[in-house]
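Have a look at this one.
All protein chains of the complex are present and in place, except for one that has been dropped.
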Amino acid sequence: MLEIANLIKRYGQDEPVLKGLDLVVEDNSVVAIVGASGAGKSTMLRCINRLVEPSSGSIRLNGTELVALRGAALRRARRKIGMVFQGFNLIDRLTVMENVLAGRLGYVSLFQAVTRRFPAEDIDRAFALMERVGIAHYANKRADELSGGERQRVGVVRALMQEPEVLLADEPTASLDPRTSEQIMMLLQSLASELSLPVLINIHNVAQAKAYTERIVGLRHGTMIFDGVPAEFDKAALEAIYGGIEAPDDELTAAPAGIASGEES
Amino acid sequence: MTRPERAARTWRKPPFIANPLLRYGLLMGLVAYLVWAFGSLPFNWERIGEGLPRAGRIFGGGFPPSFERYDLLLTGFKESLQIAVLATLLGVMLSVPFAVMAARNISPMPVYLLGRAVIIVSRSFHPVIVAILFVAAVGFGPLAGVLTLTLYSIGFVGKLLAEEIEEIDWGQVEAIRAAGGGFLVTLVYAVFPQVLPRQVGLSMYQLDSNLRASAVVGIVGAGGIGGTLMNAFGRYDYAFAFAILLVIIAVILVSEGVSGWVRKRIW
Partner (left out) sequence: MVEQDEALAARVWRRYDRRERLIRYGVLLATLMVVVWAVQDIDIFWPWVWDAPNQISSLGGRMWPPDPSRLGEILSAMLETVHIATLATMLTVLVALPVAYIAAQNTTPNRACLWLGRFILVASRSVNTIIWALLFVAIFGPGVLAGILAIMCRSIGFIGKLMGEAIEEIDRRPVEAMQATGASKLKVIAYAVVPQVMPAFFAIVILRWDINIRESTVLGLVGAGGIGVILQGAIDTFAWPTVATILIAIITLVLIGEAITGMLRGKVL
């Protein structure tokens, strides 16, 4: 269970990016966080694994307070938080297998990490997960030889290698074409239920959010203004979150079949 | 989804060099080279053993650096600066014809080979070696320094300028030729405008580079601060030597900063 209470983040003396967020995510649920760019989605996600330092507030994962952690304790906590990135954030010049095993870096010793002598069970798990998402035959290929969708699968497997207690996905489909992003969303959805893992997905495609998640949280200017099941997410909610902000309508509401909105950045 | 590796489930990082024979061969070769190189080099261990006390004496004598003979220091630097300025001017001007000669796209083959040869020869020799030869030919003093650094500049600027000319937009050349321009007109109107901004930047870079080099050609007698430094070392006047070194470092830093600033402004 992930509990966020009164989370505030401000950079310097500027207007806070997050203004006292409260959010509780039960185990085994997929939550979409929607909002325009700059609404604070990415900052919120990065506060959870402390890639961004929260200014104040509390974040508890299964009872452990994350905000106060330092050094080794922080790294131990991060092991339990998997993260999937918009740009995949793979190490291009290493093989797929090395990228996947990098998910175990928090567990193995420096010597094991440098010499690539990972424990047999890690390698076992890596192969099992790669087979699950269909990239096992790429194990010894360099990561930059893969296509976008395959690269994001590597990213997902890397996060799952951590044996996470929560999975964070920061715009996991924004760099993919519509068809591939559907596949990745489906993959995240089914993995969440297979591994009974809470998943937080930042996403700006509202249609995908409605199709693949059980709960939608809407952010605007660092404040939560919507929290409910996809069925409740109507035109009014959409207007409240995105109203007055320049964004093409079809990008937000494109049908999950993904005929429209072919954007691949 | 069943694959052969599924049964084994082991994984090793694929080695950097796939062929094991080559891999271990290279490793062995490296070790053998190190043993051979260290073994064959003549180290005079007794003399090296005296190094630490000597270093202590040198640094002890060198600190604090003495600026007492600042007039010598000033004269030396003035001469270095003059050498650098004149050599840069001559070098940058002379590099233009050589660069035109050494550009494959506008020069006929024999001229190209000649141009390349000049550039390769002047780049292959360290300025200090060239300086020693010029000192032997024209005697001690800044003349040898100017000649040395002129040659050095021709090599460096000429090479880069030739590469620049080889990469010009050919359309402009054709346009001028179509308008009836001869070789020189084409050069002036279609080639030089494309490479000139680069040439100005290169000159600034070369001035900086020549100033550095002018500090060392003096060591073999080609004028400038290097000679002053060499004399100070020769007379075991380490306090003055360190003072010269400090000033050299300061001048080089300033010159690098100025040259970088100017180049940034031009580009």
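Letters A and B mark the chains as written, and numbering starts fresh at 1 in each.
The rule is short, and it goes like this: a residue touches a chain if its C-beta (ideal position, glycine included) is under 8 Å from a C-beta of that chain, and two chains touch if they have at least 3 such contacts.
Predicted, not measured: the structure shown is a model, and the values here were computed from it.
Touch with the chain omitted from the figure is made, among A:44, A:81, A:135 or A:157, by A:81.
Note on the undisplayed chain: of the listed residues B:69, B:212 or B:263, the one touching it is B:212.
Residues of chain B that touch the chain left out of view are 33-34, 37-38, 40-44, 47-48, 50-51, 54-55, 58, 78-79, 81-83, 85-86, 89, 120-121, 124-126, 128-129, 132-134, 136-139, 141-143, 146-147, 212-213, 215-216, 219-220, 223, 229-230, 233, 245, 248-249, 252-253.
Panel shows chain A; residues 49, 51, 72, 74-83, 85, 87, 89-94, 98, 102-106, 110, 113-114, 155, 158, 162 of it touch the chain omitted from the view.
Definition applied: only the chains that are shown with their structure count from here on.
The distance from the centre of chain A to the centre of chain B, with each centre set as the mean of the Cα atoms, comes to 51 Å. Taken together, the chain B residues at the contact with chain A in this complex read 1, 3, 5-6, 9-14. Residues 95, 97-98, 116, 118, 120, 123-124, 126-127, 131, 134, 136-137, 139-140 of chain A are the ones touching chain B in the complex.
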